[in-house]
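To keep things clear, I will list the structure first and then write my remarks on it.
Note that one protein chain is taken out, while the other chains of the complex remain in position.
Note that the chains take the letters A, B, C, D and E in the order they are written out, and that residue 1 is the start of every chain.
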Amino acid sequence: MILRIDKLAIDLPAQAENPSPNSASAVQELLGGKFGEMSTLMNYTMQSFNFRGRAKYRPFYDLIANIAAEEFGHIELVSYAINLLLTGTTTRGTDPADTPLESAVDARNHYHFIASGQQALPIDSQGNPWNGTYVFSSGNLKLDLLHNFFLECGARANKIRVYEMVDDPVARHVVGYLLVRGGVHIVAYAKALEALTGVEVGKLLPIPDISNKKFPDAKVHEDRGLHRILYRFSPSDYQQISQIWTGTHPEDGSPLEVVQGPPEGATPPDLEEEPQLTSPLGTDIDPAMFADVAKKLFGAGGAGRGR
Amino acid sequence: MILRIDKLAIDLPAQAENPSPNSASAVQELLGGKFGEMSTLMNYTMQSFNFRGRAKYRPFYDLIANIAAEEFGHIELVSYAINLLLTGTTTRGTDPADTPLESAVDARNHYHFIASGQQALPIDSQGNPWNGTYVFSSGNLKLDLLHNFFLECGARANKIRVYEMVDDPVARHVVGYLLVRGGVHIVAYAKALEALTGVEVGKLLPIPDISNKKFPDAKVHEDRGLHRILYRFSPSDYQQISQIWTGTHPEDGSPLEVVQGPPEGATPPDLEEEPQLTSPLGTDIDPAMFADVAKKLFGAGGAGRGR
Amino acid sequence: MILRIDKLAIDLPAQAENPSPNSASAVQELLGGKFGEMSTLMNYTMQSFNFRGRAKYRPFYDLIANIAAEEFGHIELVSYAINLLLTGTTTRGTDPADTPLESAVDARNHYHFIASGQQALPIDSQGNPWNGTYVFSSGNLKLDLLHNFFLECGARANKIRVYEMVDDPVARHVVGYLLVRGGVHIVAYAKALEALTGVEVGKLLPIPDISNKKFPDAKVHEDRGLHRILYRFSPSDYQQISQIWTGTHPEDGSPLEVVQGPPEGATPPDLEEEPQLTSPLGTDIDPAMFADVAKKLFGAGGAGRGR
Amino acid sequence: MILRIDKLAIDLPAQAENPSPNSASAVQELLGGKFGEMSTLMNYTMQSFNFRGRAKYRPFYDLIANIAAEEFGHIELVSYAINLLLTGTTTRGTDPADTPLESAVDARNHYHFIASGQQALPIDSQGNPWNGTYVFSSGNLKLDLLHNFFLECGARANKIRVYEMVDDPVARHVVGYLLVRGGVHIVAYAKALEALTGVEVGKLLPIPDISNKKFPDAKVHEDRGLHRILYRFSPSDYQQISQIWTGTHPEDGSPLEVVQGPPEGATPPDLEEEPQLTSPLGTDIDPAMFADVAKKLFGAGGAGRGR
Amino acid sequence: MILRIDKLAIDLPAQAENPSPNSASAVQELLGGKFGEMSTLMNYTMQSFNFRGRAKYRPFYDLIANIAAEEFGHIELVSYAINLLLTGTTTRGTDPADTPLESAVDARNHYHFIASGQQALPIDSQGNPWNGTYVFSSGNLKLDLLHNFFLECGARANKIRVYEMVDDPVARHVVGYLLVRGGVHIVAYAKALEALTGVEVGKLLPIPDISNKKFPDAKVHEDRGLHRILYRFSPSDYQQISQIWTGTHPEDGSPLEVVQGPPEGATPPDLEEEPQLTSPLGTDIDPAMFADVAKKLFGAGGAGRGR
Partner (left out) sequence: MILRIDKLAIDLPAQAENPSPNSASAVQELLGGKFGEMSTLMNYTMQSFNFRGRAKYRPFYDLIANIAAEEFGHIELVSYAINLLLTGTTTRGTDPADTPLESAVDARNHYHFIASGQQALPIDSQGNPWNGTYVFSSGNLKLDLLHNFFLECGARANKIRVYEMVDDPVARHVVGYLLVRGGVHIVAYAKALEALTGVEVGKLLPIPDISNKKFPDAKVHEDRGLHRILYRFSPSDYQQISQIWTGTHPEDGSPLEVVQGPPEGATPPDLEEEPQLTSPLGTDIDPAMFADVAKKLFGAGGAGRGR
């Protein structure tokens, strides 16, 4: 089971600097692509459900289950990045005759404007849906760890390239953070393989052959030491991650550290309505009627009274 | 972000009574099918990320986000049910020449034995992968709620039918529980639509036209009142679910109640290794060598020392 | 536009002799497979919408549009065959605890029992969905005709093989009829190519190299001359099919004939409800209540009064 | 079975005002998207084939079967809209060396120019094929009706958004008409649910929360009362639709009416050939030879002699 | 088995004249589309593996197997064309902060920049993956030959249209060559059908109705007689192709000829590295270290010493 926290791992503004539907389309690869965050989330989640022999291999189980938990926060962050890049790319308005979505006709991804209300979807940069063939769960521990190490390296390549395509600072802020946290997962799986086999897999890094420190939006987090921290995303479980996340970082030699609990996080931005998409409601809602119903049901304070 | 708890919503034994690969295949529909738990999880998760105008519609946002959190526990439960049904369906052994997986040749789902180590995958009952086209997130609140109401009714139909196909008590225990909890989500979305429109959608229930109380493994939970409880799966957020989850249950008139926090839960069973699948490790692992490496890395206590 | 007639092209009984879910699964290939009736229906339908230069090429346009109309009756027939093969394969009953769908666990196609109420779906024999990549509409008339000729030959191969797999007389009755009518379409496209190019494509027939007359359930229709008749499925349009459907049949030399209007047809069988699937309604429907509502809405005669 | 009529539901010109491949790409969502007209057509068609217990539930069977028939006319209209938007977007010519399709390189959908002759395909706005997983046919009447009600509301959202993206008057003319006719289907399924359960589902409308009357190209049809008319698309069947299509319209209170027979309709436009795509024939066809063959086969009048 | 030769069928320069990601995207249809070279390669390859009764039908077996071998050279050529069109479309550089891939944001195909290093992938012009449903292998010889004849005609239509979209001389050089060689395969399958049935299928040509000689980049090869040559791609097998590839060409009457062995071919161009994509390596590779390793492993000459 999980508990959910209404916070993002990092602070995001309420709007992007350079909204761009095509940039949003590129960032979708990091959500619903073969190497996107849905893939890392679902791979580790399924592997944790499927883990046999936990009594004997507890540190590995704890590691995979715990990283899965962090990945939820990553699909969340990428989705917010996409939503911010899409917000403001059409003309807000309530009169359909004005063709308020006209600018969307030439956008790379029509689903953002037809299927969703200028919002993220579980698809990739070409609009192809994420699918379950992207999940690998062989049951063989060494093979699953090798897969996860490869998956994270592939995901890193994708993040690097999206970073190089997209120039909006908010998007880069998100991708930079994910480069660092994904980098932690790469090292974690390398350490796990090392624990299992004695082979110094970490010496293969970085893959691809460029340091996170070359990316200003990643470097800012590495300067704060985030690349050497593994958060424990649980009130009291998955304690044995510290048996794997130990020693030094293979790239810069800094000491690895387990932090008990999630990052402090930040309140997510509340994005404005898009009336031309009737998102969340449309022009025919009689505010008085909604208020009446709401009052009856939600009491005098009505819906939306505080948190 | 989420915190993960190493507990299942309900207690499960360490083995099924009637392991059956074809029953496992049927239950896969409830995990990776169009109306499976991955669909409910990802629909509500994406809708919560995408929710615009939260200040005005907070109770609806809280409801969707909170139900999403419960769904994680449901993909977990269904996966365990599948794993239990698969465990024990082949001949355990380490000699490949003995054809230890021979019984798997006639099983409906070969992926369980080739791609996974007799374990759950994000696929449906025919082996087709779950995919992102199953997610609906239009941004229009009324339409999304109507979708969710329909999705849960469709999911209920699937659960009913799988219950009627599968006779293993462990599988039925899981499906019965999910019928009750899915039933709560049906009512929750009906209540939300009622809050938004004043139309008594709950009077359409039950859909399909058969009561949960006809299912012994669901009735046992309804007798304990679980069908009238909405858990709040968060340390401190999503408080306004109580503005929607209020009044009485449309089917039996019992009073609705919000419980602060998740169910107590139970420790998940630790399933045995399957050496013929080298899951988690195989026959060539030298225990002494693994112990050496583990000792060096994990300290004297070695891997697996307590939780 | 179309007008729909509540009749089947041929008379079918209300139940199969040898209901069999695996036979039903095989017949699905003829509905939703790459060479199934949905493919022929949608290929010719789209080609007719897309036909440019009709003034010049009217007979070809009329032919394609008219054959498309017949194909609707074929997806209908195949669906009924599947439904008849599925009806009676589980234990009818209203108590879920009795595992009334137990026999379905080992069936090749679980969708028939989970997604549908023991009914046809737009899928093939492996449960893969029909999809739009099966439609070819190049706009080049000669190439489209060549495609259609090939498509019908491929469809014929599939029908032959399903006939040889399935021994239920009702299923064979349907497949035999479709062999004959599909054979008409093969000849029609051969004639069209001949009209366009002068090449005697019909001399390639039969493809595969076995005569319809070897199939008792096809022979019975050929003995009545059905293989030499092209129906005109329209009140008053598509008259110029007679410019292509002329001369003699390339296989047996019989004279070709256009019949104005559809076959006489027969009233479709009304299949029984499946209460264990709550299809169409379930056990909790209070007959009195439904009668009340129905009376109010449908008048004294209630729903179902005559046709 | 069906009869086909060579008429469109509404009159369309022989060319669009603003041909645009990207607008055509957007309109494809209304043909082959999850909520496109192929989905409504195939959902109701399959549900009608699969309907059990017709003697008892005849009005519901008649309604679903009859609406399916209208949907054929809708895939037709959308296809024509796409074809009109594509016609004129490249340079007509017969010399390949001139790169006559150069403008297509930057178009969102290359299939329109490579797979088809600037014509519609059963794909959506991203070029993904329509597929059979979009069909829901559970066999449970209440659930199928709820699905259909939701499907039509989702389809309405898509139409609204495409209307707001595309400014060509011909495309808007089609989408406006479909908004009105789809609106009729929404009300029809709401009425059916009401007949079955007594719950006033129609009071949820409009979904999304904007009236058709805000769309000039829809309003023109509603002003003529088209939103309160259900056509009976059959020579003599499906009479009992009048037991459900009765009373008043839930949005404007106008009286509902069944019209016996289809709309009068209009002759479809005959779009010009595209020689650069050899659609329908190419530059090497010797007109004399084609005339010879045609004369031999079609008689003195030749092909294309009147209708 | 195969032997591989490090040569291309034709000579290609080391860079395109007009690099263009959208042209590359169009050319992808000829690699991974339904009618692309992967389809021809895999269709004939599988048919050759599956060929029953070779003793009786040896010339047909030899023909199919031998054409399959040529198709490998065609997926190779198309891939090089794509790679050349993509090379030079972004700003080469090693600093991610400079957004070196910025120009890729508006490209039709993001996979080229995220999944690959500006290189070909087994996808089509919309980014949809090639898949095995494109392979037809019925086992019936006449039907398989008819399929292959149709497939090649469809492939020809695609090549014609891509030629008309793309103006880069290198791309046209490749497509022109493929038009000629694909034309040989069309005639070969026509001859095979003629051998089997006596029907002069070749008289249907050209399909589509335009001669290769209208395409300057094809005409240049036909002027050299390449359209009348069938290469035997084997050291000593597949000799009986000469029993089918005999007589004259159906379009221009030139004598057909079997050439023993492959075309002479040309050394493939060596495309430059793309450092911004770390393709093949990135900025953190210490050249000294790589040299050290290379020296140790590859000896004094190091990697890359001649061929």
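Observations
We take it that contacts are C-beta pairs under 8 Å (C-beta built on N, C-alpha and C of every residue); 3 or more make two chains touch, one makes a residue touch a chain.
Since the model is a prediction, treat every value here as computed from it, not as a measurement.
Although one chain is not drawn, the whole complex shows that of E:Pro13, E:Gly53 or E:Gly225 it is E:Gly53 that touches it. Within the whole complex, the absent chain has one touching residue among C:Ala26, C:Val135 or C:Ile244, and that is C:Ala26.
For the chain left out of this panel, the touching residue among E:Ala16, E:Val105, E:Leu256 or E:Leu277 is E:Leu277. When the whole complex is considered, the residue among A:Pro169, A:Gly198, A:Gly247 or A:Gly265 that touches the unshown chain is A:Gly198. For chain B, the residues in touch with the chain missing from this view are 94-97, 99-102, 104-106, 108-111, 113-115, 126-128, 276-278, 281-285. Touch with the hidden chain on the side of chain C covers residues 20, 22-23, 25-26, 29, 33-34, 108, 125-128, 157-158, 160-167, 206, 208-211, 214-216.
By the touch criterion stated above, the residues of chain E touching the omitted chain are 1-9, 32, 38, 42, 45-46, 49-60, 65-66, 68-69, 72-73, 75-76, 79-80, 83, 115-123, 129-133, 135-142, 194-198, 233-240, 243-244, 246, 262-263, 265, 270-274, 277-282, 289-290, 293-294, 297-299, 303-307.
The rule we apply is simple: only the chains that are shown with their structure count from here on.
Where touching is counted per the definition, the chains common to chain A and chain B are D. Of the chain pairs listed in C-D, D-E or C-E, the one whose interface repeats that of A-B (more than half of its contact pairs identical by residue number) is C-D.
Per the C-alpha superposition, chain D sits rotated 120 degrees relative to chain E, a value rounded to a multiple of 5. Taking each chain's centre as the average of its CA atoms, chain A and chain E sit 39 Å apart.
Centroids of chain A and chain C (each the mean of its C-alpha atoms) stand 47 Å apart.
Within chain E, contacts with two or more other chains are made by residues 34, 108, 126-128, 157, 208-209.
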